[in-house]
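Apart from one protein chain that is not included, each protein chain of the complex appears where it belongs.
Showing subunit A:
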Amino acid sequence: MTTTALPRLGGFSPGMIALELRRLMRNKRTVIFTLVMPAAFFLLFGTSSAYKDERAGDGNVTAYVLISMAVYGAMLATTSGGAMVSIERAAGWSRQLRLTPLKPAAYVAVKIIIAMVIGAVSVVVVNVVGAFAGADMPVGAWIGCALLSWACALVFAAFGLFMGYLLPSENVMQILGPVLAVLSFAGGLFVPADQLGSTFATIAKFTPVYGVGELARYPLTHSGDVWLAVLNVAAWTALFAAGAMWRFRRDTARV
């Protein structure tokens, strides 16, 4: 009548990831915001014939905009992946999960993986659309930029988790969506930071989107201060991860 052994890895399993992804893809709002919108923005802002002809680094401006939108899509996707915890806490699902062998750390690991998977899908969608819509850059730069846009979005998976634990709301993405848009402007993702004036350009360097954008574009542009960008990404990831950990510990403490 009883199970005699605890599941390995604290209940972390591919089966759970598969079910969670299926649920996420069922949510039309998530699909539109993370997969459709970044590609639509790219088509809207990056594919004028002037952009296709104008050069930017090793490719054209369309490719430059493509990378920015891939980063934006990855950010949205990973943030909403992390922020799933907020919806689940609001619904009492986290409490339900505590009646299973699933360990809190395994739950968070599943959330991070899901965030990164939908981040990857978002990056792939924008890049495929870009390939058919006139973006031009060397294959090596293309792969490098796509991988960096995806990998650096980990900072927003941490951000999403932190906010997910901080804001117990069912509609957390309605708050975080605009926040990400503002951060994208502030970090020079939509408009290059040096076009914003020197004061803004300086402030931009300290905002969390700046480092991700600079790094993701580097294989194309070979410009900018790479180490400053790496420092920016590392610092914000550490900060958001620490915040998420702090709230997570508080949330799962048995009182």
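One rule holds for everything that comes next: contacts are C-beta pairs under 8 Å (C-beta built on N, C-alpha and C of every residue); 3 or more make two chains touch, one makes a residue touch a chain; residues count from 1.
Assume contacts and distances are computed from a predicted model.
Chemist: Of the options "Cytochrome bd-I ubiquinol oxidase subunit 1 apoprotein", "3-isopropylmalate dehydratase small subunit", "ABC-2 type transport system ATP-binding protein" or "Aspartyl/glutamyl-tRNA(Asn/Gln) amidotransferase subunit C", which is the UniProt protein name for the chain that has been left out of view?
Modeler: Cross-referencing UniProt, the chain left out corresponds to "ABC-2 type transport system ATP-binding protein".
Chemist: With respect to the chain omitted from the figure, which of A:Ala91, A:Val179, A:Val226 or A:Ala242 is a touching residue?
Modeler: Residue touching the chain left out of view: A:Ala91.
Chemist: Could you list which residues of subunit A touch the chain missing from the display?
Modeler: 1-7, 11, 13, 15-16, 19, 22-24, 26-27, 87-88, 91-93, 95-102, 254-255
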